[in-house]
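I have placed the structure first, in the form of structure tokens, so that the comments after it can refer back to it.
After this line comes subunit A, so read on.
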Amino acid sequence: MYLDIIITLIKIAIVFGFVLNVAAILSWAERKQSAVMQDRIGANRADVLGFRIFGLFHPIADTIKMLTKEDWVPPAGDAFVHTMAPFLALFTALVVFAVIPFGDTLHIAGRDIPLQIADLNVGILFIVAFGGLGFYSVVLAGWSSENKYSLLGSLRAAAQLISYELALGLSIVGIVMVYGSIELDDIARAQGQYILGFIPYWGIIAQPLGFLLFFTAAVAETKRVPFDLPESESEIIGYFTEYSGMKFGAFWMGEFIEVVAVAGVVTALYFGGWQIPFVNNQGIFFPGLFTIPLPHVLIVLLQVAAFGLKVLFFCWFMLLVRWTLPRFRYDQLMAFGWKFMVPLALLNILVTGLFMYVF
Partner candidate 1 sequence: MPTVTIDERQVTVDPGTSILEAAKKLGIFIPHYCYHPRLTIVDACRMCLVEVKGAPKLVTSCSNAVADNMVVFTDTPKVEEARQSVLEFLLINHPLDCPICDKSGECLLQNYYFCHSRKPSRFKENKVKKHKVVDLGPKIVLDSERCIVCTRCVRFCKEVAGEEILGIFNRADHSEIGVFPGKKLENNYQGNLADVCPVGALTARDFRFKCRSWFLCQIDTICPGCSNGCNAVVHFTLRNFNGLKGQRVFRLTPRENNDVNKVWLCDVGRWGYAFVDSIDRLTMPAMRKGEDFVKTDWNTALKETANRLKTLVERYGANAIGVIPSPHLTNEDLYALKCLFGCLLKIANIDFKVPGFDKGEDDKILLKADRHPNTKGAELLGLSGTGLSVEAMMDKVKAGEIKALYLAGSDPVKYMGEKAEEALSRAELVIFQGTNFNASCKLAHIVLPGATFVEKEGTFTNYQGRVQKVNKALEPLGEAMADWEIFTRLGQMLGVFPSYRSAEEVFMDIAREVAPFAGITYKKIGSQGIKLTLPEGPVLSEAKE
Partner candidate 2 sequence: MKIVTQKLTTKESLYFFEIAKGLWITARHFVKNMYFHIAHLYGKYQEVPAAVTIQYPEEKIPVSKRWRGNHRINSRPDGSPRCVACMLCETVCPVQCIHIIAGEHPDPNIEKYPVSFDVDVTRCCWCGMCEEACPVDAIYMDTGKTPEPGYSREDLVYHKEQLLKETPLPNYQRSLNTPGQGPMKANPMGL
């Protein structure tokens, strides 16, 4: 019993350690990657005792700056809600990781340890539900600021989030149909199959359209370019206009955590989760030929590493998207969501259904 709790705590520590660190590094990576993409060098001035280590001190400097800034609450606003909103944003983004499996079940000392914090049998619903909850933080932030521009910004953001929530949910239906489960663990495991014996039966192979729709909608949920109308720090007034200091920083961190979360979910659903092609729980195998046996623990570790790498790849990819595309206009954004994504998602379900009926 106690051991179970300890094991769960360790898992939480590992996952949160990973997520929070990646999120922090993303704030550095965002600067550096955009710089490299644009033939620049990027932030590299913060130094400690003359060491600059590629500007890695910048996130620390940022944090110090945020923490020491004035924490301002609009006098006419609702101080409690105003303070809670950023925490809500952080919380909903973080809690999604509870259901994401990051490795196969580990058999060690006679115990079966699933490498997933909570093996909920409603995994996907959990993710969608908490993703949907995130928009409360936006609305509350805008409302409690007692600033009509913030409020308008938050309503605009809420409209966007709800619209894309729909497309997001519908696009997942395809995956659920294909793998026949809404448990993420099962879905990850099911992706270990092979079509014709050598093509990994990953979500992206089974549901290419579903993947595109899901990924697009998920980016829209993170409120990042090209769907960054809710924030758009530089031009339009967004819901966190009245935030300063670390509360603003919390929104900012929440956004990066969401990026990691989306990367995690996409990996789990469409990119084989922790699966490594041609590695099963015996070792490396070549379809129809032979197998190189590997110790169980090593295989699990490899799988965890693979999961991590996949997540990092998607983080990178989302930064790439963010620094490549321009922003949608608001009417385009809504039209795209309702007139393009939703019908396509429905079509995807239909086609998937047809396929499943036929085969």
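Heads up, the rule we're going with is that a contact is a pair of C-beta atoms (placed from the backbone, for glycine too) under 8 Å apart; a residue touches a chain by one contact, two chains touch by 3 or more; residues count from 1.
How were these picked? Simply put, all candidates are chains of the complex that A comes from, given by their letters.
Just so you know, these numbers come straight off a predicted model, no measurement behind them.
Within the complex, subunit A makes contact with only one of the listed candidates (1 or 2), namely 2. Only residues 33, 35-41, 212, 320-321, 323-325 of subunit A touch candidate 2 when the two sit together in their complex.
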